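For this view, one protein chain was removed and the others were kept in their places.
Now for chain A:
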Amino acid sequence: MADKAVSEEASMDGQAPKPTSIPVTDNTVWADASPLLDAACIGLRYGELIHGDNFNLFAAMSALEIMDPKMDSGIVCRYYSIDEAIENGAAPVPISLDSTIDVQCTIDIMDHLLACEAAWHKGHSLAQTVFSCIYLLRLDRTASHALLHSYGRVIRATCKAVLSVVSDARTHEEEDLFTMTYGLPLNGDGDEKCLSMLNAVEETISRQLRACKATSSKRRVSEDLEPLQYNPNLEEGFCKALLCRLRFRKHFFHVLTCMKRPQGRGLELARKHIASCISELEFILKSAEFLQSCSGESCEDDIDDKTTASGREPIGFDASLNSRLSAPTPPRAIKILSWKKAVEYFVKLLHDLDVICSYSLDPHLENLLRFVVQFQKSQPDLVARSHLQLLLVQDGKLYGRDPIFAVITKAAALPEATKNHDIQKNESILQLGQCYYILQLVMNLLKILCTNAAWQRRKLGKILQDWRVIYLQLELALRNEFGEVSSSSNDENICMKIFQHILIWVEEQTYWIACRFLMLGFELELYSASEYCMVYWYSYAVLIKLAEKTHLKMAVSYDTAKRKGKKKRDSPKDLVRESRIPPAVLFLQCYICLAEGLTMMLAALRNEFMILQSPSPFNTEQEKFVQHFELLQRACIPDHASYLSFKESTTHARFSTLVMYNYFKDAQRIAKEVKSSFSNDPDRLAELRKLEQVAEHNSVALNLICRLGALDPSLKVSFEFSHHPFFATAVVRRS
C-alpha cells in the first residue's frame, strides 16, 4: 500500500482525489518499514501484547476497535472508497436510459432516503443513514438529473436545518450520534435556493400531469412538453407519485424555517405547512399500490419490511463507504426503518410539532410546566423535543419574549402592582449573584424538562441540590436583612414581601421537581414491586410539603394583596374565600390520599401476608431505601424522611384499621368535589377521572382482602398501572 499514496479523505468538491505525497527534505527520508512489521508479526504470538510504561492492558483494550475498517484489517468492504463505488457503477447518472425505469428508481431513492432520515431521527448517525446515499455524497454528479439533484439539495438543506435545531438544544451522550457530521458534505453552495429548484421541477411535473390528463380526455394540448417518461399508461401515476413526494419535502422545509423564527412568530404558518405535509404523506402512502403494481416484481410477503413503496431495493446506497471516512461511526450494521414505519414516524413527528405550534405561549410558569409534562406523555422524539426546548428558552427569555425574572415574580404570585417598580428599586437586596442564579436554575429546569425521560430524571435528581442551596441562601439573606422585624417602613415591608414570596415559590418549585423525579421512576420502570411501598411513602412525604407550600404561596399572595390596600374590608365573601382550600391544593390532596392509601395497603400486605418482600443475601431494605432516595436525602427533601421514620409509619399497618380509615374513599370524595373547578381544563378533568378510577378499584380491593385475605390463601394480589402511570391499582386474583 506504500505506493498508493492517495489520500483516503476523498475531496468533497466532486473531483477525483489528487495523489499526495510528503516530500523528502534535508532531515527526512523515506524508509520501507515492511520488514520491521513482518518481523514483529512473527515475533508476537496470537494474543500477546507489548507491555510498555504507557501501553498497558487498559490501553490495549481501549485502542482496539473491532470491526472498524480503519483499525480492523480483517473487515472486508465491497468498496474501499466512494470513487471506487462510483467507478463500479454503484450510482449511475442517469439511473437508467429507459426513462420509465429511471423515474421508478428515482422514486425508490426518495423513499429509501425518507426511511434513512427517519432512522437518523430515531438515533443513528447521519453517516450510516441519509449519507449512505452515494448520490448525496457527490451531489454535483447529479446536476444533469433535475429531479434527483433538486431532491438531494432539499434533503441536504433539511438535514442541516434539523441538525442545527438539535445541536442548539440540550443533548447529551445518549443522543450524540445524531449530531456527528465529521467528513460529511452537509454544506452545499446554493442550498438556500434549493426550494426554488424544487419548485421548478414541481412545476414541470405538474404540467406533465396536466398534459397527460388532457391527452387522456382527448383534448388538444398546446404545450410542447416532453412527458416525464415514455409509457403513457403510467404517466399519471408516476407524476402524482412524484408530486406528493416533492411537495412533502417543500412543506417540511417550510415547517422547519417557520418554527425557527424567533419568539414563536412563525408558529401559525408552520401549522399550515404541517397540515400540508400530513396530507402529502397520505398521498405518498396511497401511491404505494400503483408503484408496486408497475414494479414488475412478484408480491412478496415481507413488503412491509421494505424501505421503498414499490418494494424494490434502491440503487445507489452503501452504508459501509462512510466507515472509512467518518470518525466515530459505530462499526455495527444498523437497520434502516421500513418505509411504512418511516412514514408513521413523520406523521407522529408532525403531530408533535403541531402541538408545539398550537401552544398559547402562556406566560404563567405553572401552566407551562403542566404543558411540557403533558406533551412528554406522548413520548415525542428528539427532533420534536429539541424544537420545544428552543421555543421555550431563547436569548435568556421565555419564548424569547418574557424576561425570566418577570416570569418568576408572576409564578411567585406577587401582586401585579408590586412587580416592576419595587423590584427595580430593591434589586440590590436580592444580591445580583443570587438573582442571576435563580434565572439560570429556571432556564435549566425548562431545558431539562424537554429531554428524554431517562436523562431527565437523572438531571432532575441532580438539580435538587442546587434549588435547595438557593433556598437556604435566600432564607439566610431574609433573616439577615429583616431579622424578626414584623413591620417597619413601607419600603422595607415590600422588600420583605418580595423575598418571602420568592422564597416560598422556590420551595414549592423544589418539591415539584422532587415529585416529578419520583413519578418518572414509575414511567421508567425503575422500581420493583417490593419497593413500591417505600416509594409511595416518600412521595406522600414530598406531596404533603408541595401542597403546604402551594397553599402557603396562595395565602401569602392573598395577604399581600390585602395589605396593599386592595381589599378595604373583609367582606363575608372574602372570609369564605380565605377559609376555602384552593382547587390546586385540593388536587394535590387527592394525590396525597392515594399515595398514603397505597403505602399503607402495601405495608399491610407485607405485615399480614408476608408478600412483596425481597430478602437478599447481600443487603437489606435499608440499603435500597438509601439508594433510591439518596439525591432527595442529600438535599433534605423533605426533612426527617429517614428509613427509620418509614419503618415507624408502616410497621403497624393492618387491614382491619385501613378499612376503617379508608384513604381511597377520601381521594374519591376530593376528586368529585374538585371537578367543578376544572370544568374548562380537559387535561385535569381527564387526570381526575383516572384518579377516581384508581381510588375506586383500590378501595374495592382493600375491602376484598380484608374480608377474605386471611381465610383464602389462594388469593394473589398484584399491582398494575392500568388506570394511572404513577398510582398503581391492586388486582386481586385467585391463583
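Definition applied: a residue touches a chain if its C-beta (ideal position, glycine included) is under 8 Å from a C-beta of that chain, and two chains touch if they have at least 3 such contacts; residues count from 1.
Definition applied: contacts and distances are computed from a predicted model.
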The complex's invisible chain, by UniProt name, from "Methionine--tRNA ligase, cytoplasmic", "Aldehyde dehydrogenase family 3 member B1", "DNA-directed RNA polymerase III subunit RPC6" or "N-alpha-acetyltransferase MAK3-like": "N-alpha-acetyltransferase MAK3-like"
Touch with the omitted chain, as defined above, among A:A143, A:A200, A:L225 or A:L524: A:L524
Full-complex contact with the absent chain, from A:K624, A:R684, A:H697 or A:H723: A:K624
Residue in contact with the excluded chain [from A:G123, A:G188, A:P227 or A:P262]: A:G123
Hidden partner interface residues of chain A, rising order: 46-47, 49, 57-58, 60-62, 64, 66-67, 122-123, 174-175, 330, 332, 334-335, 452-455, 457-458, 524-528, 531, 614, 616-620, 622-624, 626-628
